[in-house]
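First up is the structure itself, then whatever we jot down about it.
One protein chain omitted, others in place.
Take a look at chain A:
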Amino acid sequence: MKTRLVPVLMASAIAMSSTAWASTTVTIGTVNNGDMVRMQKLSAEFEKTHPDIRLDWVVLEENVLRQRLTTDIATEGGQFDLMTIGLYETGLWGARGWLTPMENLPASYDVDDIFPSVRDGLSVDGTLYGLPFYAESSMTYYRKDLFEAAGLSMSEQPSWDQIREFAKTLNRPEQEQYGICLRGKAGWGENMALVTTLANAFGARWFDEAWHPEFTGPEWTRAITFYTDLLGQYGPPGASSNGFNENLALFNSGKCALWVDATVAGAFVTDPSQSEVADAVGFALAPKEVTAKGAGWLWSWALAIPSSSDAKDAARAFAVWATSKEYSELVAERYGIAAIPPGTRLSTYRNEAYMNAAPFAAVTLTSLERADPNDPTLKPVPYTGIQLVSIPEFQSIATQVGKLVSGALSGSLSVPQALKSAQAVSEREMKRARYIK
């Protein structure tokens, strides 16, 4: 063994090989989820009709991808020709000139068929910077069988107070059945997405018209007290470490009577191959309270071309194909009509076959139609965004606030302590960024 090590080392050093190269290679940076995996599989069809274009896929975890893309785009590294970015980044990066405008799209693409709220969210001053691959709002999932057995009925859009009563009635921890599952894991895209929509419904806002944070105001205090009490009393143990995936697993294994989360989960909870309660799931709009404004969020994953790409035309050709009606038809043909990427095209929701095959589609449609990032809560705000604030500083502020809210949920901080710290953190960041003095 000992004498064999040296030749092995020598051989490995010599074995540096160069990479293959096709006429135009499009490197695509994307996240790993069901819709993206299907896109990757179906992309062979695109390569068949475009033999001069080769697609290279770089699939990364969401936060890693975000860091990777930010580094590459800010240094003009040119490593990516096409990338999957969210609604939040598209506006910010488009405004900085980091993205290529999606102009002169073919008439067959039918850009007017894209949901107006999604199209607006991906545009800066009327210029589109990303083509939406799928979009989502949030909604209420509930167990119809448990509701029926308890004699409860769900309205089209319940209030958070009603949700609490339902959760209280259906909470049976001794049977490992919890009244409600909600996001508790810290993160601007995890607990803060849900918490911000809940706060919107309670009339709270991130900033007043002069960009002063409002965490110590009565609305936030009421909202966070409600959230921690609700989840603390009727939620599963260790709720402060549960994000989307953990709650999905709990709901699918029949341990949650109610769950408020992304509309995209509709396809997972009704899929018998991964859900034990597939036939018993009911859908309602995300809960309101003092207002219905901003009760359901708006998010989209879009395909965007960085300015540093040297294969812009090929990248655009693929982005157009992957977000087209033609692609939706291909998905329907191969994986069934319910697998069409949701939330982007109005025509999908005009398709009777889709509406019949996807029991969650009607609520998804209403949620997306009602989601208005320009009017996210009761009082006027200086920003756009429902579960986010479209300023570069938001990610950092919301990450810190998310930790504090998660701390309040786990009991390591009191609600007033958490909100006081959230106020201090956001004031400091906003002063540093010169929004306020």
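Brief remarks follow.
In the analysis below, a residue touches a chain if its C-beta (ideal position, glycine included) is under 8 Å from a C-beta of that chain, and two chains touch if they have at least 3 such contacts; residues count from 1.
Going forward, contacts and distances are computed from a predicted model.
Choosing from "Cytochrome bo(3) ubiquinol oxidase subunit 3", "2-oxoisovalerate dehydrogenase subunit beta", "AIM24 family protein" or "Sugar ABC transporter permease", the protein name stored in UniProt for the chain missing from the display reads "Sugar ABC transporter permease". Remark: the omitted chain is touched by one listed residue; of A:A262, A:A361 or A:V415 this is A:A262.
Checked against the full complex, the candidates A:N252, A:T270, A:T348 or A:S367 give a single residue touching the omitted chain, namely A:N252. For the chain left out of this panel, the touching residue among A:E62, A:D372, A:E393 or A:E427 is A:E62.
Considering the complete assembly, chain A touches the hidden chain via residues 1-2, 5, 8-13, 15-17, 19, 27, 29, 31-34, 37, 40-41, 56-62, 64, 67-68, 71-72, 74-80, 176, 189, 244-246, 248-250, 252-253, 255, 262, 264-265, 268, 274-276.
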